[in-house]
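Note that one protein chain is taken out, while the other chains of the complex remain in position.
Moving on, here comes chain A:
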Amino acid sequence: MDDQGCPRCKTTKYRNPSLKLMVNVCGHTLCENCVDMLFVRGSGNCVQCDTPLRKSNFRLQLFEDPAIDKEVEIRKRVLKIYNKRDFDFSSLREYNDYLEQVEEIVYNLTNNVDVERTKQIMEQYQRENRDVIQRNKVKLTREQEELEEILLLEQQDTEQRRLETLQEEQRQLQAKRKNKQALLDELERSQLPASILLAQHKDRAAQLETQIEKQKQSVKPTTIFSTGIPKGQTVSLAPVIRVEEVLYKYQPINVETYGPPLPELEQLDRLGYLNHVRTATPQDLAGGYTSELACHRALQDAFSGLFTSLV
C-alpha cells in the first residue's frame, strides 16, 4: 500500500504509514484526512472524475487497486438482485448463460459502459423475478444464521474453557495457601516437635503437587473429530469396485534407416570402435559425455540413408 499515494495531498501517505485510503463508488481513492477536509459539508465532487459523491459512501480500501474495490462493491449490489443458485436451473448450460449475464452486467457497470441500458436490464430482471429473489434471499439468510450459530457455539466453547482453567488455577492457589495456613496453625497448637511437623507439611505439599500435575494431564474426551464428524459412526469398509481394461502391450518402435545395420551404443567398446575416437577427458566425463556418444553419432550419420533410392 505504500507505493500508492493519496492523489490529492501526495506526500502525507508516505510520511504516515498508518494512514488509510478510502474508496467510493467512482473508483477513486482519497486518504482519510482528505476525505474529512473535502467532505466537511457531507457531499462534494470527486477530485479526479468530478462525480457528485457523499461522505457516507467512502469505504476503507481493502485491495491495492481501487478499481477492484469498486468492482467488489458493484458485485455485492448486483448479486443481491441476481441471487439464483445452481439448482434453480434445469441444465448446466442455462446456469452458465445466467452467470455470463451477471458478469457482463458487473463489467459494464465497473467500466462505465452502457450504464443506462444495464440499469434498465437490472430493473427489468428485478421486476420479473421478484418472488424467486425473495425466496433465495430467505434461503441465504437461513444459511447465514446457521453459520452464525456454529460460530457462536465455538465462541462459547472457548469461553467456557477459559473460565474453567481460571477457576482451576484459583483453586490450586487456595489449596496451597490453606496448606501453609494449616502448617502455621499446627506449629502454634500441636505438641509434636517442629521438625516432624515440617516433614509432614512437606509431604502434604508434595501430594498436592502430584494431584495438580495429574489434573493438568487429564484431557477431556471429545465426542467429535475436528472436521465435525461425530465419533462412533460406522464406516463402510466394503472394497471399491475394480475397473479392468485391456492391458497395454509395449511395441518397440521400428525406425527405417535405409542403410546397413548399426552396432549398439553399448557394444562399441567391445567391438573396438572406441580405440579410434578421441578419449574423453575427465572434464568431459564429469559433464556426462562419453566417447561412445561421439563415435555412435558419427557411425549413425555414416550409415543412415546409404541405400536410399537404391533399394
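Keep in mind that, in the parts below, a contact is a pair of C-beta atoms (placed from the backbone, for glycine too) under 8 Å apart; a residue touches a chain by one contact, two chains touch by 3 or more; residues count from 1.
The working rule: contacts and distances are computed from a predicted model.
Student: One chain of this complex is not shown here; going by its UniProt record, which of these names is it: "Phosphatidylinositol N-acetylglucosaminyltransferase subunit H", "Cyclin-H", "Lys-63-specific deubiquitinase BRCC36" or "Large ribosomal subunit protein uL14mz-like"?
Tutor: "Cyclin-H"
Student: With the full complex in mind, choose from A:123, A:185 or A:301 the residue touching the hidden chain.
Tutor: For the chain that is not drawn, the touching residue is A:301.
Student: Which of these touches the unseen chain: A:67, A:277 or A:293?
Tutor: If we include the chain that is not displayed, A:277 is the one touching it.
Student: Footprint of the hidden chain on chain A, which residues?
Tutor: Residues 255-261, 271-273, 275-277, 295, 297-311 of chain A touch the chain that is not shown.
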